[in-house]
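For reference, the structure discussed in these notes is given below.
For this view, one protein chain was removed and the others were kept in their places.
Moving on to chain A:
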Amino acid sequence: MAIEDDVLVIGGGLAGAIAALSAADADRGARVRLVTYKQSTLRHASGLIDVLGYAPDGEGPLADPFPALEGLPRGHPYERVGIDAVREALDFFDGVVGDAYAGGHTDRNALVPTHGGTVKPTARYPTSAAAGLASDDRDGLLVGFETLPDFDAPLAAAHLEAAGVPFDCRGVTLRFPGIVRDDAKVTRYAHLLDRNERVGADALEEAAITTDGGEIGSRDALAAAVRDRLADETRVGFPAILGDERADEVRADLADALGVDVFEVPMGPPSLPGIRLEEMLYDALEAAGVRVTSGVPVVDYETSAGGSDRIARVVVDRHGAEIPHRAEQYVLATGGLVGKGIEADRERFVEQIFDCHVPHADDRYDWFVDDVFGEQPYARFGLAPDHELRPLDANGDPEFANLRAAGAVLGGYDYAAEKSGAGVSIATGYVTGTRAAEESG
């Protein structure tokens, strides 16, 4: 007896979650399951939703990604699904995340300051980053913490000014009241603020905060530490550690206490905005009735009898026990080289579950170029799909009639250079999920 569903999505990152949500949304009758192995690369992600920041030829930052989508080369995932699908997919994403994200009011890219002090063009951004936009001409103060070396606020501020932002930016580094470890986890900062844990007199003294006596809540303590450092700035940026479950409340409390707007600067991994997006998506999956199986890999598949090109079922490995999962339609969203949907050895690039064809040069010395920041061929390696996103074999025929692929497992684009990772995941996730649900019925 297999675990039975109509649509089975393999992979639990942005592409997989959007595919499963789209499938559940497209046809309310379809039973949808998402199987995911390790936690997704959303935990590495900034939480920004970029569509296209730079054209494949390097032109950019692009003020508006949509005209550039028209000129993308054949085989690029956006070319495969078409521009209308990209728009529909973004609308769908906006509906899933609601007020937690901004930017949907315009086609144009927003410019969001990053923790390195660069400015990233992006289509959607968490509302926690909204007050920080680089197009806003209000002066800003960036606050970093001694125990969080990933964000050097004075350096980031100087870098932003050097990049030509239309405002003055200053950075200060403080002790975070209540954090003692040099390597406290970002979740520790967030937990302190979420819970508004009391900060004792010793910790306050260490952070050079004077109070009327006794301990105070960590939100007040943080505001007190920043207050004296604030000059004429009307907005203050913090590294993205301002709470997890109650991030909106934390930000609002800090803004009230300081009398200025408060924003978060997206950080590198591990990233709370990425974690919050992941949590939002999984809440939406639960609300949509999608069944989620996590922590276990899909390791194998079987086709229907008689050498059919249909996948009959896949096998999930639960610590040695093989659990068959059967569905009508399958979506492969296992990620690329980072997410490990595709792995490389010295001979070839291999898609891990179905061994779908990954086009690439035979000689491994043709996989890369010597210029590290040059146009690296391997960055575009991945599955080559048809317009329905069915992966194609070496002859250009679909590998399986009921398998589609979404997200970074696809090839034909360089998400790091283009700033297109999230947009491709959302667009291809939406298309695969919708089509899978339609065909499963």
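Heads up, the rule we're going with is that a contact is a pair of C-beta atoms (placed from the backbone, for glycine too) under 8 Å apart; a residue touches a chain by one contact, two chains touch by 3 or more; residues count from 1.
Everything that follows uses one rule, which is that contacts and distances are computed from a predicted model.
Going by its UniProt record, the hidden chain of the complex is named "Anaerobic glycerol-3-phosphate dehydrogenase subunit C" among "Lactate permease family protein", "Phenylalanine--tRNA ligase alpha subunit", "Anaerobic glycerol-3-phosphate dehydrogenase subunit C" or "Fluoride-specific ion channel FluC". Checked against the full complex, the one of A:A162, A:A231, A:A305 or A:A321 touching the unshown chain is A:A321.
Residue-wise, the contact with the chain that is not shown comes from A:V296, picked out of A:V296, A:A312, A:A344 or A:L392. Taking the complete complex into account, residues 1-4, 35, 38-41, 43-44, 179-181, 183-188, 191, 195, 245, 269-270, 275, 286, 291-296, 316, 318-321, 323-324, 338-340, 346 of chain A touch the chain not shown.
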